[in-house]
Structure formats: structure tokens, C-alpha cells
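One protein chain omitted, others in place.
Which chain is which? They are A, B and C, in the order written, and residues in each are numbered from 1.
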Amino acid sequence: MSSALLYAGAGMGLLLVGVWALVLRAHLLRKVLAINVMGSGAFLLLVGAGAMGGGPVDPVPQAMVITGIVVSISATALALALVLRIAYATGKAALPEDRERDLMDREGR
Amino acid sequence: MNLLLLGIAAFLLLNLAAGLWRVMRGPTAADRMLAAQLFGTTAVAVLLLLAEGMAQPALRDVALVFGLLAAVAAVAFVQRVWSRGGGHDGH
Amino acid sequence: MSSASRPPGEPGLLLRAVLALLLLAAAAGVALALVAGQVAPGLSGAVAAALPDSGASNPVTAVLLNFRGYDTLLEMAVLTAAVVGVWSLGPAPRIRETEPSPVLLGMNSVLIPLAPLICAYLLWAGSSRPGGAFQAGAVLAAAGVLFIISGRRPAVHLPAAPMSWGIVAGLGVFLAVALAVMPGGRELLEYPRGLAGALILLVETAATVSIALILAGLFIGGRPEDEP
Partner (left out) sequence: MNPGLLFDAVLVTVLLWVAWAALASRDLFRGIVLFIAFGLVLSMGWVRLGAPDVALAEAAIGAGIAGALLLATWARLPGKTEERPGDDLEGQERDHEQR
């Protein structure tokens, strides 16, 4: 078992945790965190799989991941601005269908 | 030598995991944030150890960036979250 | 999360079960591919072979700005679109006036001048070792964020016009360089030999400034407005 395989597996784990939280947590800020964790998992999977051959780490996935990190931070910023809009418009930072559930999360309880 | 450095780095990593206890426990936001700042310092130390242990001097640059940028989150916390008690600003 | 404290709207057991099943299936598929699949040779060799012509000796920088320049060009477009999106949602929220503490001001006076220095260093290092435009831009943006957070009046509302020009400059310069090399039978982004290093440096510098301004613009959270 190599380190690269370990990290690729961890990437898959992060992806799973992210999807799980994205679906089940109601608060929109938490969904943004979940998407970020998912993204990190995908990046780790990509570079980890690229490093499994041994030798020098493949620079192409690395460059793609750097691009991905910068895109994901800008998407996160846009998402956070939209979350604030929704929160100001509706008083709750959750999508309409899970407003009741959000009561727990919104107060930070 | 390499083994020693990696061992110390692993020990620091375990320290970081122990510090997570403070983040989980709180009780105030400042406790959690301070613990996260401590992680930043730990990360700098781990990176410097890895730079020597893996013979990659470029990792010192990563540690440098860490040292500079860990402060940004702390300042954001103090100015935006703590100083106004989590209230929202003018809307 | 105990089931006793679950509020009425909490997702049901069925949803959880279906989700768990789907995720496990996906994980099993990827695990199978990772463990049993053949390891492809990858592109390390190809990149290393073409490196002398690329204008950068750090393979990652060469891939970002030369071999896969399309990615980076379109990435700049995505970043610009993101900042347009945030600014179109409304004006930047007004920050309540607070007197910045002397500790913060003292810290800023140490950290803010350091950021452009480290930014320039990373930009310069990027061609031969880890570093590059994104990392340098992010460090510079951190200085901008510190400036914005410290909440001193002139800093809260940055003048919008120069900032907008700076934001589109990265994409503009990249596009201009990409198109300017086309006469002489070359394709988009096909840098002429010998000039590649200089052109990459030009694109990277513009991208660094742009990325810093974009990240700061995103942090403001809305369209900056000049003083009323």
C-alpha cells in the first residue's frame, strides 16, 4: 500500500462525507462547506491517482488542481454572497423546503 | 536523521489532533479560534521539519505563506465576529 | 446527533439509507478502479520532454501557462465572472464604524508591507520552483483583505473604477497575448520560441494583480461604492 493510494482513498472519503453533508444538512453555509470538502476530495483523488505510478508526481493534475482551487474559492465567495441574499430576503439561511429543519442549525445549536 | 524529523512531525500532528479537543469543547468562540491559530503555528513547524526531512527546501516557502496568512483569519475573527458579538452590520 | 432531539423536519431514514447505499456504491467503484486498474504512465515524461521549450523550468508553471494555457485563460474568465456576479447582487454592505485597535494597526503595519514582498518573491520563484501567479495573487489579496477588515474609512470603500480596470486586466492581457502570437501561422497561445519566458512573465504579472483584486473584490461582498 503506497502513500499515493492512501491519499486517493482519503480523497474518496472526503467526497463521500461532503455529499452526505450536502444532502442532509439544511443550513446553506454548511452546504457551502460541504461542497468545498467535496472539491478537496476530488482534488486529492486526482493528484493521488496521478502519483500512484511512482516517480515524479505528474504535473498535469497538479496544475488542474491549482486551477480548481482558485475557481472553487471564487465560486465559494459567490455562493456566500447568495446565501446572505437569501438570508436577508427570507430571514432564514436555508432552502424553502427545509426551513423547519434549519431552525436547529441556524442558531448554531 | 530523516526518521527523527518525520517522527517529530508526526508527534506535532498528534498534538494538533489533541488541540482539536479545544475546538470541539469551546466554550467560547475565542477558545475555538485560538486553537485554530495554534494549528497554524503547528503547521509551520511541521512544514519546516518536512522541508528538512524530505530534502525539499521549497517547503520553507509554504511555511512562510502559512505564517503570513494564518493571521488573516484571526484578524477577520477579531474584527468581524468578536468585536460586535456576532451582530450584523448595517442592512 | 441523537434521534430523540431530531426536529420534525429532519430527513427520514429512507433518504439516509438510499444516500448511504449510493455513496457506498460510488466508493466501491472508485476503490475498484484505484486498486485493480492499471496505472497509466501519466504525462510526467511528456511534460519533462517539452520543458526546455516552454519558457519555465517549473513543470507545473509550464503546464499552467503554456501546455494547458486554455485552462488558465478560461479560469481567469471564470474568476472575472464570479466577481461580476457578486457585485451585481448589490452594493457592498456598509461596515459599522469601529475605531481599529492600536494592536491591529500595529500588526497591519508589519503584515501589509510584507505581503507585496512575498507576492513578488512567489511570482519570481514560480518559473523555476514552487510558486506562481495564483499563489502570489492570493498573498497580495490577503493584504487587501487585512486592509478592508481593519475598517478604516478610506479602505472600506475602495474606488470602484480603478479596481474594475485592474480586475479585467488579467483576462485582457492574457487574451491579448494569446491573440498577438497568432500572426505568423501560430495557433492561439502558441508562444514563439525564445519569447515564451518573457510572455509568460507578462501574463503572470497581470494575472497576479488581477487575482489579488478579484479576491479582494469578492471579499467586499458587493459592488464597491465611492464616498457619497
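By our rule, a residue touches a chain if its C-beta (ideal position, glycine included) is under 8 Å from a C-beta of that chain, and two chains touch if they have at least 3 such contacts.
Because the structure is a prediction, the values reported are computed rather than measured.
Q: Which chains here would be touched by the one that got left out?
A: Even though it is not drawn, that chain still touches A, B, C.
Q: Tell me which of C:Leu122, C:Ala196 or C:Leu213 is the one touching the absent chain.
A: Missing-chain contact among the listed residues: C:Leu122.
Q: Of the residues in chain C, which ones touch the absent chain?
A: Missing-chain contacts on chain C: residues 1, 58, 60-61, 93, 122, 130-132, 134-135, 138-139, 141-142, 145, 149, 215, 218-219, 221.
Q: Considering the whole complex rather than only what is displayed, give the residues of chain B touching the chain that is not shown.
A: 2-3, 6-7, 9-10, 13-14, 16-17, 20, 23-29, 32-33, 35-36, 39-40, 43, 46-47, 50, 54, 56, 58-59, 61-62, 65-66, 68-70, 72-73, 75-77, 80-82, 84-89, 91
Q: Touching the missing chain, which residues of chain A?
A: 1-4, 6-7, 9-10, 13-14, 17-18, 20-21, 25, 27, 29-30, 32-34, 36-37, 40, 43-44, 47-48, 51, 56-57, 62-63, 65-66, 69-70, 73, 76-77, 80, 83-84, 87-88, 91-93, 104-109
Here, only the chains that are shown with their structure count from here on.
Q: Tell me which has more C-beta contacts between its two chains, B-C or A-C.
A: A-C
Q: Provide the C-alpha centroid distance between chain B and chain C, rounded to the nearest whole angstrom.
A: Computed from C-alpha means, the inter-chain centre distance equals 22 Å.
Q: Suppose each chain is reduced to the average of its Cα coordinates; what separation in Å results between chain A and chain C?
A: Here chain A and chain C have centroids separated by 16 Å.
Q: Where in chain B do residues touch two or more of the other chains?
A: Touching at least two other chains: 91.
Q: Can you name the residues of chain C that touch chain A in the complex?
A: 7-11, 15-16, 19-20, 23, 26-27, 30-31, 34-35, 39-44, 47-48, 59-60, 62-64, 67-68, 71-72, 75, 78-79, 82-83, 85-86, 89-90, 132, 134, 138, 211, 214-215, 218-219, 221-222
Q: Flag every residue of chain A that touches chain C in the complex, lowest number first.
A: 5, 8-9, 12-13, 15-16, 19-20, 23-24, 26, 45, 49-50, 52-53, 55-60, 62-64, 66-67, 69-71, 73-75, 77-78, 80-82, 84-85, 98-101, 103-104
Q: Give every residue of chain C touching chain B within the complex, in rising order.
A: Chain C residues touching chain B: 93-96, 98, 100, 104, 107, 111, 114-115, 118, 121-122, 125, 129-131, 135, 138-139, 142, 145-146, 149-151.
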